[in-house]
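Only one structure is covered here, and it is reproduced in the block below.
One protein chain omitted, others in place.
Labels run A and B following the written order; every chain starts at residue 1.
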Amino acid sequence: MKQTVVKIENLVKRYKELLAVDHFNLTIEEGEILGLLGPNGSGKTTTINCLLSLLQYDKGTIEIFGKPMSPDSYDIKQQIGIISQNVAVFEDLTVYENVDYFCGLYVKNKQQRKEMVKEAIEFVGLEDYLKFYPKKLSGGLLRRLNIACGIAHKPRLIFMDEPTVAVDPQSRNSILKGIQRLNQNGATIIYTSHYMEEVEQICSRIIIMDKGRNLAEGTTEELKLMIKTGETIRIELLDLAAEHIANIKNLKHVFLVQFEDSLLTVHCRRGSHNLVTLLNYLNEHEITCGRVFSELPTLNDVFLEITGKQLRD
Amino acid sequence: MLHSFKYSILCALRNRSQLFWTLLFPIMLGTLFHFAFSSIIETTESFSEIPVAIVTLAENETSDAFIEMTRQLAEGDEALIVPQYTDEAQAEELLSNGDIDGIFYVSDKIRLIVATKGINSSILKTISDSYLQIFSTVSNIAQTRPDMINEVIEKISGDININQEITLGRGETDTFLNYFYALIAMQCLFGSFMGLHRVINIQASLSPLAARRNVTPTRKMVMILVDFAASVCIQFILLLVVFAYLVFVLQVNFGEQWGFVILTGFVGCILGVSFGTLVGSTLKANPRTTEGILVCFSLLLCFLSGLMMQNIKNIIENSVPIINRINPAALLTDAFYCLTVYD
Partner (left out) sequence: MPVFNCFFKIINKNKISILIYVVIFIGLFIIISSTSNSNTDLSYSDTGVPMAVIDRDESDLSKALTGYLGDRQELVDLADDTEALQDALFFRDVEYILIIPDGFEDAFINMENVKLPEATSGIYIDTQINRYLATIRTYLNAEFELTDALAKTKNDLTLTTTVELSNKAQEDVSTLPYYFQFLPYILISLIISALVPVLMVFNQRDISKRTEASSLTLKGRNIQIALGCILPSLLLWGILMIAVVIINGSEVFTPTSALRILNSLVLLMVSVGIAFLLGQFLKSSESLSLMNNLISLGMAFLCGVFVPQELLGAGVLSIARFLPVYWYIRNNNLLTNMTHWSMTNAKPYFEGLLLQIGFAVALFAVALVVRRQKKFHPVV
């Protein structure tokens, strides 16, 4: 039976007039990579800060590893690692010294620590930069250092807050692969991001948050099932008569048809033959087609429908 | 704990610019003091003759003798004055132009007009006072014991100097030492910057680095104490360097009670770092404002302990003595003073 790693019940946090977190509930099982999605100001960071006991909250209970979390819960903190959005390293220490310092706050045994630091640096691929100061590192390398400092002590629970912002594609790829490896090695990960593609790629479960509330929860597939749009088909056409537009609208599963600037856009509900049916219709009526595009819904579509907002607000 | 301490010290040492300035400033200011003050002592010992006008309003015995005296005072290597013998109108013009420092109006009394109160005018007054008094003495003697007159006049010119200055304690102090004490106090207080920056790196709401450090199993109290200890250590070492410079290069006298002097310095460092820590933790403002406040306050406290004006402690003692009791800079300078002078 998988252990519940994090359990938040009824969390409420108010900043004077503003209700930042509104009776938020969350349960995370061991071994998950949980994606926390939401626009700016949705309460993601506030929730994480409350979870880490960095912020006082008004109501609710928070348990980590089955025990209540408080600023003095040093045994719990022993098993947590955080990688914050703003790089949190010492400007005056080198890459090696930074990782060593933070690992040393968790691990007392010198020999063991040395091993762990070496592994952490290799993990993020900074072996060539041991004596560099943070000031001299590029954005991507700096983020990698940030990660190394957060995971050197091999924590069971890792918080990652937008770890790939302003990172070059190469670093980003390696970071994402690294996260998956960490997960395979047994870590539970909470992953906050704006980049849907990443979240879709690595998260086993996703929570969509807005205005401090848990709006939707589930795997990528489950979320996509929650919305109406199953498929969006776009076809380039020279011209289309109004009656054809009306007819297409009556095709099975179709719920929205638009034709503008030589582009026909058809929104369909879920169905396995939407494209074939449409193409057959066009063929029968000898309407010449240009290029054909078929898209499955993205998380952005999910978000748009659920919240009425764009994710990248 | 040792691990954190080691890194704390390393961070402080790597911050080269702060170290540089914290060291450079007191050394330069101390050197400046040294030059400014040593030259004062030279100036007061070697001075230039005072230009003065002598106007005879009425001729009599007193005036003749006085004029003769002025002529003698103008002669030789150790001349005191440069007299001009002229009339009233001319003398007044010379005075208003600043060509002379004073006018003696000589009759059976002596009247002195000066343009400003200062050292020169005091010297002029002393000259004429001495003249009047000696004249009176000699006249008295001449009336009663004219036979001794010659002997007496010979011995008058000798200086009588049997009033020796001593100190009650074991050391001596000179007029300007307090400036140096205040300088050390200032350096201790400037340690508050280090205290402030430590707070920024530990208070989770102030920096992401601090947030990360707060989610570690290391006790916060441990982190605070370690950072504090590291700051005090570094400050203390810098202070020792400054001490060494003051004592060995500039020859400033801190007395003989070395152990206590260094201990006082150590306490001063603790004081400074605590001050910065206090202000940084309690004041909810951005770092730059806080730094500005720290500087202002430190300067104010140092000023009140005599960094810019010697007499300020005197004045405060006479008007609001409580300030001298709670002003940390004043307490430090007083401590140094006691250690230098008293047992």
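The rule we apply is simple: a residue touches a chain if its C-beta (ideal position, glycine included) is under 8 Å from a C-beta of that chain, and two chains touch if they have at least 3 such contacts.
This is a predicted model, so every value here is computed, not measured.
In the full assembly, the chain not pictured is in contact with B, by the touch criterion defined above. Check B:Ser128, B:Asn201 or B:Asn327 against the missing chain and you find that the one touching it is B:Ser128. Of B:Gln72, B:Gln90, B:Ser205 or B:Thr289, it is B:Thr289 that touches the chain left out of the display. Mapped onto chain B, contacts with the missing chain fall at residues 17-18, 21-22, 24-25, 28-29, 32-33, 35-40, 42-44, 92, 95-98, 109-119, 121-122, 125-126, 128-130, 132-134, 136-138, 140-141, 144-145, 148-149, 151-152, 155-156, 159-169, 173-175, 177-178, 190, 193, 285, 287-289, 291-293, 295-297, 299-300, 303, 306-315, 317-318, 334, 337-338, 341-342.
By our rule, only the chains that are shown with their structure count from here on.
With centres set at the average Cα position, the gap from chain A to chain B is 66 Å.
The residues of chain B lying in touch with chain A in their complex are 3-4, 7, 10-11, 14-15, 201, 204, 207-209, 211-220.
Interface residues of chain A facing chain B in the complex, by the touch rule stated above, are 49, 52-54, 71, 74-75, 77-78, 80, 82, 84-90, 92-93, 97, 101-102, 104-106, 108, 149-150.
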